[in-house]
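These notes are about the structure you will find just below.
All protein chains of the complex are present and in place, except for one that has been dropped.
On to subunit A.
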Amino acid sequence: MLGVIRQRVTCRGIPTSTLEQGMRVVASRAFSSSAKEMTVREALNSALDEEMSADPRVFLMGEEVGEYQGAYKISKGLLEKYGPDRVVDTPITEAGFTGIGVGAAYYGLKPVIEFMTFNFSMQAIDHIINSAAKSNYMSAGQISVPIVFRGPNGAAAGVGAQHSQCYAAWYGSIPGLKVLAPYSSEDARGLLKAAIRDPDPVVFLENELLYGESFPISAETLDSSFSLPIGKAKIEREGKDVTITAFSKMVGYALQAAGILAKEGISAEVINLRSIRPLDRSTINASVRKTNRLVTVEEGFPQHGVGAEICASVLEDSFEYLDAPVERIAGADVPMPYAANLERMAVPQVEDIVRAAKRSCYRSSSLAATA
């Protein structure tokens, strides 16, 4: 388990290099006074706070969520505000407390179960899938499970193979689960609120490295009844030459790649998936039909990944519209190495996305025709 909380110094949403070793400066967490900016951590904290105050049936359960203020400080201040009955510190018993959450959800409470990282959810995956996801179906609609499983997912920095896996593809294949992956603070707030209000089990995949990043935020987002639809992707940047789909941290990389590509005359459309399940096939396909090229980006393992599913979906629905083979960027097909330089090679970087986009535009080889 991670003993050290890491925060990153960021400026204006553009992350610094992810692999700085050694001491990290703990960024001041004061809410930015230049109005309308919020870190993802603040967004999640405020969303939890508002939902817990709106509905007394919502409670938070997990390791270190109470007195420690949250392993990544997401639940800071909630214990003082709501008391130990509603912010429950658990022993190290993922299977046990996840099952307890599911049992409580059967009876109309709305638990938010926090996993310190989603890697630990593997100890509880039986409950997430067999007793939460499948119950509404097995009981023919009698018993619904309004539970949220949340926590950081995917690679952090230098945490090794057992703490770095991305679970989007695993959970995304289960009927009966909704799987969300926010990127910005607006996503984090809106999707977490939607997840807590939702009557079905939701797996909410956050990203540890995004917690400290600030994003501009509009006034509507700060409203306590704000929420985003589950199952709808967002077009972060419009373009006409190539579609790049991504989720979670990779959206930031895709946006940077789009900036680089624009300088070279390639206009990339960046789609922030937001929802892995249900996957917004219509938005993806509409975009591909416009641009005729597709690059999928994800952090997880390539085989049976989210990119594979998007690729198949596009082939099924928009085959005639494709001008180039679909490019699939994913993490390396190895358990995450520890050494900094190897770790950098095992996770997609901005250059990889740029290269893939150029390949799909036939710009990468010397024989390529002009766009």
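Definition applied: contacts are C-beta pairs under 8 Å (C-beta built on N, C-alpha and C of every residue); 3 or more make two chains touch, one makes a residue touch a chain; residues count from 1.
Keep in mind that, in the parts below, contacts and distances are computed from a predicted model.
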Name per UniProt, for the chain absent here [options: "Pyruvate dehydrogenase E1 component subunit alpha", "Translation initiation factor eIF2B subunit delta", "Folliculin" or "dolichyl-diphosphooligosaccharide--protein glycotransferase"]: "Pyruvate dehydrogenase E1 component subunit alpha"
Contact partner of the left-out chain, one of A:Leu228, A:Leu294, A:Cys311 or A:Val326: A:Leu228
Given A:Asn45, A:Ser75, A:Thr117 or A:Ser131, the one touching the chain that is not displayed: A:Ser131
Chain not shown, touching residues in subunit A: 56-57, 59, 85-86, 90-91, 93, 95-109, 126-127, 130-131, 135-146, 175-176, 178, 186, 190, 194-195, 197-200, 218, 220-221, 225-235, 274, 278, 282-283
